[in-house]
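A single protein chain has been removed from this complex, and every other one stays in its place.
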Amino acid sequence: MKIRYFAWVRERVGKPEEDIEVPSGVATVAELMAWLASRGEEYAHAFANPKVIRAAIDRAHVRPDAAIENAGEIAFFPPMTGG
Amino acid sequence: MKIRYFAWVRERVGKPEEDIEVPSGVATVAELMAWLASRGEEYAHAFANPKVIRAAIDRAHVRPDAAIENAGEIAFFPPMTGG
Amino acid sequence: MTTSSTVRLQREPFDAAAEAAKLTRGRTDAGAVVTFIGICRGSEAGQPIAALTLEHYPGMAEAEIERHVAEALERWPLLGVTVIHRYGRIVPGEDIVMVVTVSSHRQAAFAAAEFLMDYLKTRAPFWKQVEKADGTTWVDAKAADDAAAERWSAPGRKHAAAE
Partner (left out) sequence: MTTSSTVRLQREPFDAAAEAAKLTRGRTDAGAVVTFIGICRGSEAGQPIAALTLEHYPGMAEAEIERHVAEALERWPLLGVTVIHRYGRIVPGEDIVMVVTVSSHRQAAFAAAEFLMDYLKTRAPFWKQVEKADGTTWVDAKAADDAAAERWSAPGRKHAAAE
């Protein structure tokens, strides 16, 4: 599964994207964030406050309880500040 | 007293402005309209429906019950359609 | 905070982009610019028109608009406002009126531009006459415009002509 990071999530994780084998017990966006946070210090820092992190599956906004099954690309980022 | 007319009020009266001696019993804008309507066919036509006519005293919008005493210039016109 | 405001009535066309640029030039506190342009449409009440002729009450029109610009400056934190309203004969496709508002934040710029347009439509002493194939007629005031203007009135401060 392709994971992408933007803005300070990207800076903390230290890379813009990566391909990851997600364990089969990880079913939702929230569970994926918790699992990512356990992968090392930089991830723990990036996902320390998952409530403020937004997610998109295949380029559409999703809630934390969205299922990640069948996702091609999941992105994590802070609240948007465009415009 | 200087009276000015605009748009279809001007067209019906047949002139853009005139100086008029207003009888002393005529005290308000509404009374002035009623008195003007009595001055001839063109005025009767112009002021046939006084409810739709707006007035300004010295270039400020006023209600029909406004006193005309001390007015330098009174204007009558249809509802505005600018912008 | 310097505030610039300009009101102009003129027969000639205007350059809205140049007017907007004047308001932001040389300052870095402007974050939002809203430009409204009102254009003469090719039909009125479903019938094609050849032209509009705008009559106005010289002196009162400027004063009315300036008074509403002053009210906008009081209500919203604006950095600049420009209002230009044309009069005379205007053919379809030509601009009639422009309002530019500049602020640090978009909500103030949008609100002030809408407020000024609602007032121009209902309170500024201009009257539109349309030329159609079968003669000329005066445009009727729209109840929708009165309602739009009325929403800016706080209780107890309704204007004279809005009764």
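Order of writing sets the labels: A, B and C. Residues in every chain begin at 1.
Everything below uses one rule, namely that a residue touches a chain if its C-beta (ideal position, glycine included) is under 8 Å from a C-beta of that chain, and two chains touch if they have at least 3 such contacts.
Quick caveat: nothing in here was measured; it's all calculated off a predicted structure.
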| item | value |
| --- | --- |
| Visible chains that the absent chain touches, using the contact criterion stated earlier | A, C |
| Where the unshown chain meets chain C, residue by residue | 16-17, 20, 24, 27-43, 92-93, 104, 106-107, 109-110, 113-114, 117, 144, 148 |
| Chain A residues that touch the omitted chain in the full complex | 4, 6-8, 10, 54, 56, 59-63, 66, 75, 77-83 |
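Here, only the chains that are shown with their structure count from here on.
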| item | value |
| --- | --- |
| Chain whose mean Cα position lies farthest from chain C | A |
| Computed distance of Cα centres, chain B from chain A, in Å | 72 |
| For chain A paired with chain C, centre-to-centre distance based on mean C-alpha positions, whole Å | 48 |
| Centre distance in Å when chain B and chain C are each reduced to the mean of their C-alpha atoms | 26 |
| Sites on chain A at which at least two other chains make contact | none |
| Residue numbers of chain C (touch at least two other chains) | none |
